[in-house]
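What you see is the complex with one protein chain gone and the rest in place.
After this line comes chain A, so read on.
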Amino acid sequence: MNIFVNERPVTVEADATVALVATLCKPDADIFLCNGAPVPTTTRLQEGDRLVLIRRGEIPTPEELDVLMAARHTPGVHARLKRATVGIAGCGGLGSTVAVALARVGIGTLILADFDVVEPSNLNRQQFFVDQIGQRKVEALAATLARINPAVRVVPHAVRVVPDNVAALFGPVDVLVEAFDRADQKAMLFETVQREFPDKPLVMGLGMAGWGRNDLLGVRRSGSLSICGDDLAEAGPHAGLMAPRVGVVAHLQANQVMEILLGPDPHIARLEQARR
């Protein structure tokens, strides 16, 4: 039968166990994952299974890394995400966190735009480090993303996003993430997208000040527009922006990008159906 070992096609005898294939392909492996989950070495493999064999602590080659990093992905997802391009407008609390999540899952290309530099008040919620203070955010973030997943192509634009450059910056993206801090910037991006490419999926973040109240955070959709947040808690005096709540909304946005690119998760749909 034919299976995949570290994403390479391999022919093995029918009913071969994980242990047998490991002996043949990677005898020093001590981590065994099949179809996205850890398995015992006694597991009998089936046609088409995707087995990943890892030696704990071993630094893989860049090509191997790309495969091994996706060993906990649902099978098939990584290849589809690799073909996608996502734009992120603004690289602050939302944008930097969305970028980190999407780099970890291996989005093919991330286009980043932000004119600003890293300063200390960013560090309570944004994915930057003390030694990056003073650096342009897009450059600091590109450096961090390269450390997380070198297979992701990152295109940093150290520019202010204005109506005149939205089409040039984000024309090629499959999904655009709105990740600005100010409401007027959010409005500018929405209105420009409506004018330039009204059908392009746009994922906005609205309402994330304060802490707690996880129950109010969610996603609502209206055509090609998705809105993540509580739609309520505006940032301002006595309403701060802090890592946990901003981070939840950023991850709602990143998760929404996944759903737009991949469609609804069929496994979750089956589980939901079975519970009814």
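One rule holds in what follows: a residue touches a chain if its C-beta (ideal position, glycine included) is under 8 Å from a C-beta of that chain, and two chains touch if they have at least 3 such contacts; residues count from 1.
Here, contacts and distances are computed from a predicted model.
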{"item": "Protein name, per the UniProt record, of whichever chain is missing from view (\"Sulfur carrier protein ThiS\", \"ABC transporter permease\", \"RNA polymerase sigma factor\" or \"ATP/GTP-binding protein\")", "value": "\"Sulfur carrier protein ThiS\""}
{"item": "Selected from A:Pro9, A:Gly236 or A:Pro264 as touching the chain missing from the view", "value": "A:Gly236"}
{"item": "Hidden partner chain, touching residue among A:Thr42, A:Ser121 or A:Ser222", "value": "A:Ser222"}
{"item": "Chain not shown: contacting residue from A:Val161, A:Ala179, A:Leu217 or A:Leu252", "value": "A:Ala179"}
{"item": "Chain A, residues in touch with the chain not shown (by the definition above)", "value": "90, 92-95, 179-184, 186-187, 190-191, 194, 198, 205-209, 222-223, 225, 227, 229, 231-236, 241, 246"}
